[in-house]
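A single protein chain has been omitted; all remaining protein chains appear in their positions.
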Amino acid sequence: MKKIEAIIKPFKLDDVKDGLSNIGVRGLSVTEIKGFGRQRGHKEVYRGAEYQVDFVSKIKIEVVVDSDLASEAVKTIQEKAYTGQIGDGKIFILPVEEVIRIRTGERGNSAL
Amino acid sequence: MKKIEAIIKPFKLDDVKDGLSNIGVRGLSVTEIKGFGRQRGHKEVYRGAEYQVDFVSKIKIEVVVDSDLASEAVKTIQEKAYTGQIGDGKIFILPVEEVIRIRTGERGNSAL
Amino acid sequence: MKKIEAIIKPFKLDDVKDGLSNIGVRGLSVTEIKGFGRQRGHKEVYRGAEYQVDFVSKIKIEVVVDSDLASEAVKTIQEKAYTGQIGDGKIFILPVEEVIRIRTGERGNSAL
Amino acid sequence: MNTGDTAFVLMSAALVMLMTPGLALFYGGMTRSKNVLGTIMQSFIILGIISIEWVLWGYSMAFGPDHGGVIGGLDWLGLDSVGMEPNADYCGTIPHLAFMIFQCMFAVITPALITGAFAERMKFSAFLLFTILWATLVYNPLCHWVWAVGGWIRGLGALDFAGGTVVHISSGVSALAAAIILGKRLGYGSTAYIPHNLPMTITGAALLWFGWFGFNAGSALACNGLAASAFTVTHIASAAAALSWIILEWIHRGKPTTLGAASGAVAGLVAITPGSGFVGPLSAIIIGAMAGLICYGGVLVKSRLGYDDSLDVVGVHGLGGTWGALATGLFASKAINPAGADGLFFGNAAQLWVQFVSVIVTMAFAFIMTFIILKILDIVIGVRITEEEEVRGMDVSLHNESGYSF
Amino acid sequence: MNTGDTAFVLMSAALVMLMTPGLALFYGGMTRSKNVLGTIMQSFIILGIISIEWVLWGYSMAFGPDHGGVIGGLDWLGLDSVGMEPNADYCGTIPHLAFMIFQCMFAVITPALITGAFAERMKFSAFLLFTILWATLVYNPLCHWVWAVGGWIRGLGALDFAGGTVVHISSGVSALAAAIILGKRLGYGSTAYIPHNLPMTITGAALLWFGWFGFNAGSALACNGLAASAFTVTHIASAAAALSWIILEWIHRGKPTTLGAASGAVAGLVAITPGSGFVGPLSAIIIGAMAGLICYGGVLVKSRLGYDDSLDVVGVHGLGGTWGALATGLFASKAINPAGADGLFFGNAAQLWVQFVSVIVTMAFAFIMTFIILKILDIVIGVRITEEEEVRGMDVSLHNESGYSF
Partner (left out) sequence: MNTGDTAFVLMSAALVMLMTPGLALFYGGMTRSKNVLGTIMQSFIILGIISIEWVLWGYSMAFGPDHGGVIGGLDWLGLDSVGMEPNADYCGTIPHLAFMIFQCMFAVITPALITGAFAERMKFSAFLLFTILWATLVYNPLCHWVWAVGGWIRGLGALDFAGGTVVHISSGVSALAAAIILGKRLGYGSTAYIPHNLPMTITGAALLWFGWFGFNAGSALACNGLAASAFTVTHIASAAAALSWIILEWIHRGKPTTLGAASGAVAGLVAITPGSGFVGPLSAIIIGAMAGLICYGGVLVKSRLGYDDSLDVVGVHGLGGTWGALATGLFASKAINPAGADGLFFGNAAQLWVQFVSVIVTMAFAFIMTFIILKILDIVIGVRITEEEEVRGMDVSLHNESGYSF
């Protein structure tokens, strides 16, 4: 099994989620994060004092999938999160050793 | 060492934390996330317009443990987070290569 | 490639980010988390009722780097996040199998 | 008719109206964020429902021509013959409608106060029915007894300038009955019910304080020295209680809290209410300071007694109102209000007895009636939401909404 | 000069002033959090810009000596000869300045109401220009026609006690024109524009309700029985509309919402505005209850018609104001205000016709003028922010700020 972590633009979340759903992904987790990267942040000004905010709001999607599904999932994310603008984000693939469903105790692929 | 990531129901956090504490886990990290899965979200209505909210509030617990402790930790989480209802969540186990404690520079198990 | 996850004190974020930038890290992601560990939380009192809050606000930095850069990155984080007080946090190193940049489809180190 | 008096009473009515949304914020901030809208909604919709009830039959029951000291007649249903002219019985210098709408705001906030007791767990439909029944069967008669010409408690000579019994004791005691019947919230004892937004709570307390000037000073129903005096003692008692509460908690818990300051301020306002037109400024300091201490104690005791009065209506309004009503019997002075009476400290022990009687009667009546109403409602339609609804929170479960989406 | 009347009108002016920040919260809470400041800013800065406009030329155009029933003269530019003495035409018992500043608050809130239609997407510079032009070319003339001595709609005998046409229909219809010209927000149809902070919205609604007492009762320009009556019906209509809105949505969507209660309350306040000095309490219940139903319907229809009136200005103010103006022609009664007229239900069908004419004229005038102003602005400087600015949100894009940083 693989864990796919994708950092994407917030307004792409629904598209990505629906895309993953369509290829058979049955669950995923979403976190609001602040990203730092090539995409520049913005300036804020409070009573004449200027602050550079380096961080950009991003969404992190975490989804654990059967290794067979991984490349398709990556492809789907790539397509659905794509705008072509800087800051579209990254996808990271990490190894997962085991998965357990709390409710049933199932393990492995059937726990997904 | 292993990293255990558990997605659980928010109101189970204290039980799980205490359970892990009891078996000797000395630290963990908690993130509020939005989960998408078999458990359905809810409907929201604003001035007659209906929105389906697919995401459910969940808590992600991340805990890095000595490999020996991993299975006990998983068992504890399973027990403490259990309600038997859909949406109880998942546990993922990932490999960890190294751990460093910032304050002391210790590495490996003694850094936990 | 390695994924470095560092749990640090919130007010050290800017220092750590700048330090990593200086050694050539071009992107990272930041999450607000609640930490439980040796550093004790605080007491809250509402109308005479006392609550022990075990969790402490922490920042989690996630950064994926070329394996060669990993140890330097760890060193940098160690230095920049250091206060010498309990609760300075941990650094975890995890293996990463693949990285993809959504915008360009690049993979591996060049996607970072 | 006097334009100054009318301006004062109408503006006071506006201020008192604002207290109910103020209360919504005060309570809303103390709940968990999943219940913020459900809590606010209860106060807000009472503004809707009781205002209509008051116009249709409430005002007539409360202030209509007396029947045996017990209840007003139905002569003024739908505000029939309540018009632009003064009414000699209640408001010689202002339009009868001004008096009616001023009183309307009191009728509104009283049941809203009770909602703090059953916060985070009551069915919305049951809540609406309860509110209408409570207003009709508890508030209207009680209001008649205490304030209407011919009302039997008024006849005893009990002093209640702005609603110690009618508003605060009645809601505080009803809150106790409600907390008992509704039962404890899920997780009571293990879950931390931490306020989700204290700045909201403090904003609410500030609006309450602001509105209370209308509540108490407006109860002079004219804009004269007595109004200025009531205004002054209201402010002072609130200030003193905010201080005494935080000092006590500083000693008891090691630190003074913001929620304590806000709670104390409200406790002081509650306690000065019945005496606001009868006591002087130094008495007000004592009444307020004691109120802070007493209500702090009342809130603490709750956990011992084991009922889940979620937002401390019993401790603050029940106890504070009781202390205020009795304190009126201690500190009232004809030097302040010749139309009133002297209290124990001014040589008239009898007044304290009368106050005591009015307190006991109010308590017994409100508690029993509320208990019966809720019991019947519970049997007939059920008063409590399901476990799942409670876990999800009222906002999503009862109203299909979320308070925040940052 | 009468001190009571003056106190009442000045305090009413203060209350009406508070409505604009109240509106800022009401609207601000309904937007997404990235636009909260941009939305609040529009209302807040209107307080600045229109107050100055009003003093410099607005008041003179609106209430200055009449020219042909169409517009006021420039004799009162910069408040020249608007002083501390009463003005026999408008305010026999209060200082002329008190009347001027009371009216100033109306001139301020009216364009602020429109901002809900183009929320989350208008350029700040274009918005400022639009506001000044709209005040000058739409509000000031309309205000003159309806309220000034010599104004031609006033001459027809149309009744508008506190601004049904001048304030609500004019802003509601202008909102429609603005929504059409600005176009839909990015993501319309697919993105969920969920309110980011409903407690803020409800707080805003509460401040609107509170301020509306000044708006309507203050329009009596004296503190007498009529003021008390206007105060009363204002409260009642709002209460009734809050109830009818949530009952309808309970039936229609299965659950009553907090936003619905707040929206209903505002709808009721809008609808009672023109008739507040002419109708009695039972009529107010009907006017309010109908307003809740009509405006709920109006909001629903929006999505059918396909314009993006983001915060429902058309549905609430346009429709509510229209219903209110016509309802005045139905329910007005000389028994309430001998200086008014009877409506259809009191035997005078002609009044309904007059009301109808005033509504149609206001609609046509406001819609056409707003359309032209915005069209020209769009051609000359562009009215809409860029896509990237819209995605980032107004707060960061237009104001270099963030609303929250918890």
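Residue numbering begins at 1 within each chain, and the chains themselves are lettered A, B, C, D and E in the order written.
Operating definition for what follows: a residue touches a chain if its C-beta (ideal position, glycine included) is under 8 Å from a C-beta of that chain, and two chains touch if they have at least 3 such contacts.
Computed from a prediction, not measured in an experiment: that's the story for all the values here.
Asker: Wait, the hidden chain, what does it touch out of the ones we have here?
Answerer: A, C, D, E
Asker: Which of these, D:Phe8, D:Phe44, D:Phe102 or D:Phe345, touches the one chain of the complex that we don't see?
Answerer: Only one listed residue reaches the unshown chain, and that is D:Phe8.
Asker: In the full complex, which of E:Ala13, E:Ala117 or E:Val313 touches the chain missing from this view?
Answerer: Touching the chain that is not displayed is residue E:Ala13.
Asker: Tell me, which residues in subunit A touch the chain that this view leaves out?
Answerer: Touch set of subunit A with respect to the missing chain: 44-51.
Asker: Residue by residue, what part of subunit E touches the chain that was omitted?
Answerer: 1-8, 10-11, 13-14, 17-18, 21, 24-25, 28, 36-38, 40-41, 44-45, 47-49, 51-52, 55, 78-79, 83-85, 94-95, 97-98, 100-101, 104, 124, 197, 200, 203, 395, 398-406
Asker: When the complex is taken as a whole, what residues of subunit D touch the one chain not shown?
Answerer: Counting only subunit D, the missing chain is touched by 2-5, 7-8, 11, 15, 32-33, 194-199, 202-203, 206, 209-210, 213-214, 217, 222-229, 231-232, 235-236, 238-240, 242-243, 246, 253-259, 261-262, 264-265, 280-282, 285, 404, 406.
Note that in this section only the chains that are shown with their structure count from here on.
Asker: Using the contact definition stated above, find the chains touching both subunit C and subunit D.
Answerer: Common neighbours, subunit C/subunit D: B.
Asker: How many steps does it take, at the fewest, to get from subunit B to subunit D if each step moves to a chain that touches the one before?
Answerer: 1
Asker: Name whichever of A-B and B-E has more C-beta pairs touching across its two chains.
Answerer: Between the chain pairs B-E and A-B, A-B carries more contacts.
Asker: What whole-number Å value describes the gap between the mean CA coordinates of subunit A and subunit E?
Answerer: Distance between chain centres: 45 Å.
Asker: With chain centres taken as the means of their Cα atoms, state the distance from subunit A to subunit C in Å.
Answerer: 18
Asker: So what's the Cα centroid distance for subunit A and subunit D, whole Å?
Answerer: 51
Asker: What are the residue numbers in subunit B that touch two or more other chains?
Answerer: Only 31, 44-46, 94-95 qualify.
Asker: What are the residue numbers in subunit E that touch two or more other chains?
Answerer: Expected reply: 194-195, 253, 255, 257, 259.
Asker: Among the chains present, which pairs are found to touch?
Answerer: Final set of chain pairs in contact is A-B, A-C, A-E, B-C, B-D, B-E, C-D, D-E.
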